[in-house]
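Shown here: the complex without one of its protein chains, the others still in place.
Then we have chain A:
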Amino acid sequence: MGAEVVVEGLTKSFGNQAIWRDVTLTLPPGEVSVMLGPSGTGKSVFLKSMIGLLKPDRGRCVINGVDIVTCSEAKLYEVRKLFGVLFQDGALFGSMNLYDNVAFPLREHTRKSEAEIKRIVLDKLELTGLQGAERKLPGEISGGMRKRAGLARALVLDPEIILCDEPDSGLDPVRTAYLSQLLIDLNAQIDATILIVTHNINLARTVPDNLGMLFRKELVMFGPREVLLTSDEPVVAQFLNGRRLGPIGMSEEKDAAQIAQEEAHAAAGHSDGSSEEDLRGVVPQLEPTPGLPERMAVRRRKDRVMQILHSLPPAAQQGIIESLTHDELLRYGLTAPRPRPAEVDDTQEIPAWPGGRP
């Protein structure tokens, strides 16, 4: 099972400019998490702080009992072997071809024979759809291929924690869907903890177990996916629907005058850039490809979420309960299986959920 990452009160600034403060979250072991946020909110900086490439001003980031903010350099290199990191541009070594790039971690850290290395490398290249491109140099291939090669290199040591910095940027929607499936399949196969930083809404809705969002130098929220997907928080609603109305502006924040003007425009019938339907709400999560083992994270997460169910907002509770099967409802002691909305007769009164709807 993947390692747990505990981040407590992490604060980072460059000079006088604060990037984010007091970020506290826990990446549950073996689960897939997504960190959303408008461009320029320090998502990449957050990733780099988690692996010790940047030194946060304050706070702790504990992995397997080692606080990587304060530990020694030798320890840091040791902990980093648990990580597989996919950088925004792939960060391949420009002087090596794809094969050598992917083989690099194996040659550095293992005593495997060349034959064995070849088998693993070709396997990972095939997994990322790069068979036949082994001899190409990073400068000779497209950005999407570089990204997939970067992923292949990140996977080659079977990491316990996989960090992906915008895996979808520069990829078309189809390749993004394949990549999403690949990440879920990986999670099913090696049970690694995965953190994806992105602003792709579709990926955020379907892939993760947990969702978080960074905005205005703070972590707006982080928790089970249902919480963010059903949130009434204006920032979250605006971001998920990709519209101009709301607190997020072209520069990170906008002032009251602009908000008022935009609202007036919207009232006069000018589109705010979003599609008509509300993209919020819990949608079914991506499942591993048939034939692969079951994702252990799903059950662990359900157990964990059901324990904290009472502390979640009502809309999220509803979303979670609706996503449970009959057997699961019984298992979690929700004895009287509530009628699912589809079975509810039109005239029947909808039962109130604990806490009540607003």
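Points worth noting:
One rule holds for everything that comes next: a residue touches a chain if its C-beta (ideal position, glycine included) is under 8 Å from a C-beta of that chain, and two chains touch if they have at least 3 such contacts; residues count from 1.
Here is the rule we use: contacts and distances are computed from a predicted model.
The chain absent from the displayed complex carries the UniProt protein name "Phospholipid/cholesterol/gamma-HCH transport system permease protein", chosen from "Phospholipid/cholesterol/gamma-HCH transport system permease protein", "Na+/proline symporter", "Cytochrome bd menaquinol oxidase subunit I" or "Threonine/serine exporter family protein".
From the options A:Cys71, A:Ala91, A:Ile201 or A:Leu292, the residue with contact to the unseen chain in the full assembly is A:Ala91. In the complete complex, the hidden chain is touched by one of A:Trp20, A:Phe46, A:Phe83 or A:Phe239, namely A:Phe83.
With the whole complex as reference, residues 13, 15-16, 48, 51, 53, 55-57, 77-78, 80-81, 83, 85, 87-89, 91-94, 104-105, 108-109, 150, 153 of chain A touch the missing chain.
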